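To start, the structure under review is shown below, and the notes come after it.
All protein chains but one are shown at their positions in the complex.
As written, the chains take the letters A and B, and residue 1 is the first residue of each chain.
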Amino acid sequence: MKPLLRIVDLHKSFGTLEVLAGISIDVERGEKLSIIGPSGSGKTTLLRCINYLEKPTAGRIYVDDKLIGEKQVNGKFVHLSDRELAKERAEIGFVFQRFNLFPHLTALDNVSVAPRRVLGLEKRDAEERALAMLEKVGLAHKAGEYPERLSGGQQQRVAIARVLVMQPKLILLDEATSALDPELIGEVLKVIRELAEEGRTMIMVTHEIPFAEEISDRVIFMDDGKIVEEGPPHEIFANPTHQRTREFLRQIIDR
Amino acid sequence: MPEFWIKMWEWWPEIFPVLLRATAMTVQVMIGALIVALILGMAVALMRISKFKLLRYPALFYTDVMRGTPALVQIFIIYFGLSDLGIEFDPVSAAIIGLGMNGAAYVGEIYRAGIEAIHRGQVEAALSLGMTPARAMRYIILPQALRLMLPPLCNYAILLVKDTAIISTIAAPEIMFEARRLVQATFMYSISGQIYLLCAGFYLALTLPLSQVAKRLEKAKERWR
Partner (left out) sequence: MIDFLRGYEDYLGGWLWEMGIASLATLQLMFVSFWLACAIGMVAALIPMARIKALNLLVKLYIGFFRGVPVLVILYWIYFALPEMGYEVLVVSSYTAAILGLGIHGGAFLAEIFRSGIESLHKGQMEAALSLGMTPAKAMAYIVLPQAIRVVLPPIANFAVGLLKETALCSIIAAPELMLRAKDLASSSFLPMHAFVMAAVFYYIMSFPLMRAVEYLEVKMGKGLRTG
């Protein structure tokens, strides 16, 4: 079976600072991958490169065996513009650390805006689907509320519904619970857990170690822009091979 | 177009000194008005934040009227109106008083916003330490507020430079007035457009550096917060 996502030797530099120093990963359909590591290790940048919010300096990304983000012009590879990237991005879901809900739209509108304006659905159909997704994350009763009246946990769940309604092939979660107050983290993790159980393909950058251990098929530890170690959760968390992995886990778990 | 360069070359010794002198006058008026505005504005601001309605309401009314009527009208009232009542001013004095009083309203608002922006907690902390409100104002609030006020004050200065053009209407020897007089006296009508463009250049020479300063102050403010 061909992997759903294939990243080949990805490099990303911001000016002279190299943030990704050659990352290669294959992600199978239905696989749940967690990426852990210290801040500055490049985990978020890696995620943002996959949906081309950051443009890689070198390397290639393939979704379903198709090269994304670039096209060939006269034999050379050239990055696609935001307009051209839109189609590819619609198939990848991105959950932001700071939710990024649209404050001028209600929860229902937030979830239905993309089906209407990107997929071209009729208002009624879009809203039906949106309501179904809000139901799924347990917030159908808040459909008419504006984001400023929702708690952080509720906002993030709406953000997840907004992603789900587009039926993405792949879901990227960038520290989805890091910006939440502790008592609100649980409700979001519950939703993510359900998504995992449904067999969706997910890549999560996270600090929630026990959660990552529970739902991941594979864990990757990154540091300094490189993959230091990868393997099944119980191996990485219980018995890490590398010194750096051990140090990092010790710091995190001692929290 | 070549005609322009020929004419300019011919008349340069006439044009440039006149405009330069006029620019100096413009700067004088602007600084004079600024000083009046800065001082009067402080009084206005303190009245606005005072506890006493008797002080607050007149200041509020003053500010509103100054900001709600054109500076041109205010200057005409001071120059033509007051002379009608027996109080004469020369154009430059009338300009400084008029623009200064107008500015006091804007500057007062800038002061007020700056003072009110300082977190209540600061005031409470200062008072808890035993400072009188006056001391708190002097050592805690004003120093901080000053940093907040500098960018808008700089922007106001830019506005003031441009407003000086208004006083050409009361025959103050500033840029627009002198330019027009020059054109009419020497019949240089064919290049009047270029001369006004030159005037624009002189104004830009004053306002562009000020905008750079304003930008730097804005950046410094961000960093400090």
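We take it that contacts are C-beta pairs under 8 Å (C-beta built on N, C-alpha and C of every residue); 3 or more make two chains touch, one makes a residue touch a chain.
This one's a predicted model, so the numbers in the text were calculated from it and none came from an experiment.
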| item | value |
| --- | --- |
| Which residue of A:20, A:49 or A:85 touches the chain not shown here | A:85 |
| Option touching the unshown chain, where A:101, A:173 or A:196 are the choices | A:101 |
| Those residues of chain B which, in the complete complex, touch the missing chain | 64-65, 67-74, 76-77, 80-85, 158, 162-166, 168-169, 176, 180, 183, 189-193, 195-197, 199-200, 203-204, 207-208, 211 |
| Absent chain, residues of chain A that touch it | 51, 53, 82-83, 85-87, 89-94, 96, 98-104, 113-114, 117-118, 147-148, 150, 152, 155-156, 159, 162-163, 166, 179 |
